[in-house]
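This structure is in structure tokens; I'll ask about it shortly.
Every protein chain of the complex appears in place save one, which is left out.
Order as written gives the chain letters A and B; numbering starts at 1 within each chain.
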Amino acid sequence: MRRYILNRLFQFIPLLIGMTFISFLIIQISPGDYFTQLKMNPEISPETIENMRKLFGLDRPVIIQYFYWLKNIFTFNLGESFSYHVPVSFLIKVRLKNTIALSIFSILLTWIISIPLGIYGAIKDKSFNERVLSFFAYIGISLPSFFIAMLVIFFISKTAILPLGGTTSIFYENASGFEKFIDYLKHLLVPGIILTLSGIGSLYRLMKNNFLEALNSPYIFTACAKGIPTYKIYFKHALRNAINPMITIFGYELSGILSGAGLVEIITGWPGMGRLVLEGVLSFDLYLVMASLLIGGILLIFGNLLADILLALVDPRVRLR
Amino acid sequence: MKKLLNVRNVVVGNEEIKILREISFEVNEKEIVSIVGESGCGKSMTLKTIIKLLPKNLEILSGEIYFDGIEIVKYDAMEKIRGKEIGMIFQEPSSYLNPLFTIGNQVEEAIKEKIEKKEKKERVIKILKEMGLSSNVYYQYPHQLSGGMQQRAMIAMSLINNPKLLLADEPTTALDLTTAFGIIDLLKNLVTKYNLSIIFVTHDISLAKYISDKILVMYAGIIVEKGPSNLVYTNPLHPYTQKLINCLPEKYKKGERIKTIEGQVPSLKDLPEGCPFSPRCEYKKKICENYIPGEIKIEERNVRCFKYGNFMES
Partner (left out) sequence: MKKTLQRLRKRNYISYISFWIIVFLYFLAILADFIAPYPFNKQFRDYPLCPPTKIHFFDHNKKFHLRPFVYEVKLVNPALNQYEIVKERICPVYFFVKGEKKKILGIFPSTRNLFGTKEGKIFLFGTDMHGRDIFSRILYGARISLSIGIIGVSISFFLGFLIGGISGYFGGKIDNILMRLVEIFMMFPAFYLMLALRAVFPLNLSSFQIYLLIVIILSLIGWAGLARIIRGMVLSIKEEEYVLAAKSLGLSSFRIIFKHIIPNTFSYSITAITLSIPGYILGESTLSLLGLGIQEPYPSWGNMLSVCIGNLRVLSNAPWMLIPGLFIFLTIICFNFLGDGLRDVFDPKNW
């Protein structure tokens, strides 16, 4: 088990290096760099810029520069934002918290809803209810998340039942800890629901297919021949086998959620990473954009690692290889 | 000898196809009965019918099955019989065992009596040992065992409740020869040790002769011949059985070419109107094409062929 995890960890190292290298390359091929912006600032003398250039190692060959940059990244020094004039890491820290909160909220909600629905759909396969569910799942899969967001916002603008935009209300400063939490949660609800709506469809379909496949497996026939009760056949034998591939999918889902979250954040005004990146792109704030890309990628790598470890925990075939 | 299982005129299928057609046979206590035939002839389906675990699109259309005094076809508490009175083992134990649970867990779960966990575990380990496995297997997962060990674990699982009947669906086909003989001998010994009857499905008629007291030969959903193993093997009556035995490698003389039965097993979707074997049969007469022969008793055997009786002249 320990060897397996270490093994996976080692496999992620080249991935991490590749990822940083590609991020670095994207910065390199882009016209101009950090200093083109500084040069336009008359308050900074050419000497200072030259000194900084040396400090960042920008006068060295590209490969050396990459290692400088890598070193900076591992000390969480991601450069300074052109437009905000604060370290990028500072900006990201605040926004990352919100994105992670949103992602966790919507992942939990999506799984809580779609796993039972998927099981139901598989057990009642080809029934009327299952057909209705699958039909809606299809619509859910095909609706772009931004369009779902607009529809939900349209609905909320008509009913005004939930707050829209930002993370807090005006009274937040004076509220107690619990009220603060509730207020934050309320603001989280709109983007959270949108992300959940756009994720349920595919997860339902995956779960349904997995469960169906498990139900048609020979070992289910064995369980029936043993004469054990139906609920045990479903929730012990089939469920455990259907959940396993879902754990691997979880790693990839994370990518989708993170990507989807970025867009939904922008549309609903949730101050997370997505908004930050968009602002970065619009103001040509390259270091900010690249740092976000990198953080997103690293988050994903760790999500996948987590999924791998979880899979090893629940699947003896992986664990006891 | 007491009758344990009595299958009477069972028809299985749906509106489109009939998988089993008027199946009748008996299994006595402590008896091994083999069902022999090519793949797709309905051997496995017969077993699934007895334990009433047919695929969703098939059902028992008519007939009766008496098991130990109970009529099964109309019985609706099969959970009480499955695992408790009738056990079942399969061709590929690796896929018929749940990969995510230990052998101990899976065998233990089959125990019907309400006894304490510790006692259950003792019982499982005891039966695993009787099947020739080490007690260590209790903690192991299916993928850690060899095919033969998996099959032994499977047998342990099906016998944990001391059932009266074991349905064995080609249990040795996926194993290599030496392992297979280990399993066969184990099964033979179980009959006396556990007061067990076995229905043994195989495509290998010499294996059937070796293991069983009675042989049923099936073709396209019909039992074409049934009788004591020795008689069926040494003096087959039905043309199909005759050809089946003639094709066996041990019947060849040196230098002789391999024999096969000409033609193909008909698809169940377009069966001939009469005897299903008639297209491949060298004794075929007009009547064979139009009518399905009924059972005729000859010596201790029942055979479904117009060759016997006085039909051929017409």
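Note that in this section contacts are C-beta pairs under 8 Å (C-beta built on N, C-alpha and C of every residue); 3 or more make two chains touch, one makes a residue touch a chain.
Values in this document were obtained by computation on a predicted structure and should not be read as measured data.
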Handout entry: Where the missing chain makes contact, among the chains that are shown
Key = A
Problem - From A:96, A:117, A:290 or A:311, residue that would touch the chain that is not displayed - result: A:290
Completion exercise
The listed residue (A:67, A:90, A:147 or A:181) that touches the chain absent from the view is A:147
Problem - Residue of A:22, A:63, A:94 or A:132 in touch with the missing chain, whole complex considered - result: A:22
Problem - Missing-partner contacts on chain A, residue numbers - result: 14-15, 18-19, 22-23, 26, 29-31, 138-139, 141-144, 146-147, 150-151, 153-154, 157-158, 164-165, 255, 258-260, 262-263, 266-267, 269, 273-274, 277-278, 280-282, 284, 286, 289-290, 292-293, 296-297, 300-301, 304
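Methods note: only the chains that are shown with their structure count from here on.
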Practice task
Under the touch definition given earlier, write down the residues of chain B that touch chain A in their complex.
Solution key: 51, 53, 78-84, 87-88, 90, 92, 95-102, 109-110, 112, 141, 143-144, 154, 157-158
Completion exercise
Seen from chain A, its contact residues with chain B in the complex are 217-219, 221-229, 232, 236-237, 240-241, 244, 314-317, 320
